[in-house]
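Submitted below is the structure of interest, expressed as structure tokens.
Every protein chain of the complex appears in place save one, which is left out.
By written order: A and B. Residues from 1 in each chain.
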Amino acid sequence: MSINNLISGILSGDNRSIARAISIVESADIKTREKIIKEIYNRGNAKIIGITGPPGVGKSTIIGNIAPMLSDYGKISILAVDPASPFSGGSILGNRIRMQETLSKKNIFMRSTSNRLYNGGLSEYSWDIIKIMEASGSDFIILETVGSGQSDIDIMNIADITCVVLAPGLGDEIQAIKSGIMEIGDIFIVNKIDREGSYIAIKDIRETLNLGNKIKTPVIGINSINKENYDKFLDYIIKWDKKNYKKKYIGKLKQIIIEDIYNKYSCYIDNMEYDENTLKKDPYTVAEAIIKNMNEIIDK
Amino acid sequence: MEDYWNLKINEIKKSFKSNDKYNKWKEKTLKPWNQKTGYKDKKYKNSSDMDIKELYTEDDVPENMDKILGNPGEYPFTRGIYPNMYRGRLWTMRMFSGFGTPDDTNKRLKYLIKNGETGLSIAFDMPTLYGYDCDSKRSVGEVGKCGVNVSSLMDMERIFDGIDLSRISTSMTINAPAAILTAMYFVLAEKNNTDLKDISGTVQADILKEYIAQKEWMYPPEAHLRLIRDMLVYSIKNVPRWNYISVSGYHIREAGSSAVQELAFTLADGFYYIDLGIKAGLNIDDFAPRMSFFFNSSINFFEEIAKFRAARRIWATVLKEKYGAKNPKSMMLKFHTQTSGYTLTWQQPLNNIVRTTIEAMAAIMGGTQSLHTNSYDEAWALPTDDAVKVALRTQQILAEETGISDVIDPLGGSYYLERLTSEMEEEAYKYFAEIDKMGGVLNAIKSGYIQKEIAETSYRRQLNIENNEETIVGVNKYIDENEKPINTLKITDIAENDQLRKLKDLKSKRDNTKVNESLNKLREAMKDENINLMPYIMECVKNYATLEEISNVGREIYGEWKEPKIY
Partner (left out) sequence: MENGRNRKYTEAPIKILLAKPAIDGHDRGIFVLARAFRDAGMDVIYAGLLPTPEEVVDTAINEDVDVIALSLLNGAHLTAFKNVMDILNKKDVHDIAVVGGGIIPDDDKPILEKMGVTGNFGPGTPLKIIIKHVRERAMEVRKIKEDEYK
């Protein structure tokens, strides 16, 4: 497979090509990514549905249930972001367990990715992956993250609609408020409403939202066992408008430029001789010298 | 409820005396000796991560010894549930068997009966364990491989052909489709004109440990628990000598847990089933006496014996104090033991005979009611007849040559063992408190907490082996470079083909209208939580509806189940 074959594969919706292209943009240099993205940029147009929430609230189960329902309205792709081990850099991606059967039956493309690759720029890098998924003809792209860290929250900037999932009785409401995901939710889903305390959980979330001037933000209680209220949830997703197009575009632009600049300077930083003398100077002065040097080379 | 567990923890803590004698000896004699000889002490731990001292003294024995030990046959049964234990009746030598076709298994059972086995124990193959027939797409290549295949009542009839059900007791290792296999056994008895009151046996039916460890299920937990309730209620009323559940720690241990995790999670499951019976409106003293347990016996001799003793003490104490049971029989923890499969090594397999012997001794000294000894070749395949014979002979030698069964709880009073028993008990209570905090054992399972605890222990242990901190003879020490393969049992696809043919034949001969009628009735009954499903399942079985056909009714109504992510 060459890059050209890969691109025609993506456009025709071939899962192997899509998967391989994602591997490439996950780690390749800016030039290779550019080659791919340039060719597919104007192809496809999907609604991006972000699903986030603390661990254990049933996000994967919800996606496993809602994805086949959505597939009546168009082609679905799923991108799930899992945390990497802070020690080894490796990761165990287990999000598929509760969905695989549905995915295979409905031929839904799903990709797991670990957040290690994207230190500090998760949303911009997943932009590339999402572009590939869009170009493959997806109408809906579901983006799953664990809403526990800032980067997981940032990623939701890329979504057209952000659904925050919570479950009663785990103290999630408080955690959610602390971690900032109450700010970003367009819809709040309370899963496991068959459980004790669900009424109070819904009420607490409602009150918090009202205090934060989000009176209109819907809070939906659902039951993933008998699919109660899934129809309401689906309805919101279908009717929701796409948003933030400009903001996302500028965000991506910034990332490309910053990355490019960083790459140009980083070889200087990495290749510099750090002798005693250098280390005595303050880093501002050293940086200034590098930039000056660099600009001279570019000017030539 | 948490308060009760904390109360127990404090009681145990208070019962530990100060350790003056040991400390004095350590300062005066041990330390100078170690300094003189240059011996550097390291930390010794057992599987439960407890620190093990080099010496235990009378100070280590809990203060309230008389009260918590009890005599054999007396509350809290720490030393044994019967007054005369093995003098009255030896443990039942119950060898788990089953492979290939029902006819193969029938032959094996008759062979074991001839060789002096006193209780039968049936192993089923993977398709049967998951509620699939031999002709399911998922069963290809698995029929008869890990046990016997049962796709319908016809297969059950073949397994027990020529065996009088009123004169033997049968243990069936089946969980997810337990209600169906139990129904088959009951119907078989009825067809042979054996009164249900005269049959005896045990069905494993412990679905909670499936979600924890063995991972063989069909429906979400709540659906299986309803079926267990129905079996419980039906057998208490109609089959008085039937043990409707065998709450199992065996698989929890095999999945990698420590001894204390096995103890704690198994008993926590047991308490859940007690709650289930009470919720079904039964009086605790009517059904608790028929509950039985199934533990693992692994290689750390004293740790295992302490575990068995702690299990009896905890069960008796909690049933009496927390649940208010009045009948001593409700408080007696009866258990079956199987030696550890995990400790069997593929390398130098004959060494496994020694391991199994030691594990069997721990079970006997721990007061087990029945015992399965593994065969030395089971890390390779299902055992050959010869290997099974050695395993059975191991029990017979222990019973009749060594004298260890002559005395009840022969290690009782050992400073070390009594201390270990109390520490096990304390750690188990801590787990109960933790589980209650999470909203009970079902929530702890559904959130993956228990599974993760076990996986962590299992991984830590594997790293210890990799780093040679823990020795496994023949695996990471004393390795034999010139290992020769041993003879193993080969199971051909003949079993699969034979089963397929017989099932096809059955489906063409049975009355399909009756089959559908009974399945439809079951479907309707399933929708009403308050109906007992056992009679409906028995009706389906009688009409030769297959295992999968009956299971599928539940799959339709309840849906299937996928495990929570634990990493």
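The criterion applied here is as follows: a contact is a pair of C-beta atoms (placed from the backbone, for glycine too) under 8 Å apart; a residue touches a chain by one contact, two chains touch by 3 or more.
Because the structure is predicted, anything quoted here is derived from the model rather than measured.
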{"item": "Chains on display which the left-out chain touches in the complete complex", "value": "A, B"}
{"item": "Absent-chain contact - pick from B:145, B:226 or B:355", "value": "B:145"}
{"item": "Candidates A:139, A:183 or A:259 - the one touching the absent chain", "value": "A:259"}
{"item": "Which of A:76, A:110 or A:222 contacts the chain that the document leaves out", "value": "A:110"}
{"item": "Selected from A:100, A:157, A:208 or A:229 as touching the chain missing from the view", "value": "A:100"}
{"item": "Those residues of chain B which, in the complete complex, touch the missing chain", "value": "126-127, 129-130, 132, 138-142, 145-146, 210, 214-216, 254-256, 342, 345-347, 379-382, 455, 458-459, 462, 466, 472, 475-476, 485, 488, 491, 562-563, 566-567"}
{"item": "Interface residues of chain A (partner: the chain not displayed)", "value": "1-3, 15-16, 19-20, 22-24, 26-30, 32, 85, 87-94, 96-98, 100-101, 103-104, 109-112, 114, 116-121, 125, 258-259, 262-263, 266"}
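The rule is short, and it goes like this: only the chains that are shown with their structure count from here on.
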{"item": "Whole-Å separation of chain centres (CA-atom averages), chain A against chain B", "value": "45"}
{"item": "Touching residues on chain B, where the partner in the complex is chain A", "value": "220, 439, 447-448, 559, 562-567"}
{"item": "List of chain A residues in touch with chain B within their complex", "value": "56, 60, 92, 94-95, 97-98, 101, 169, 225"}
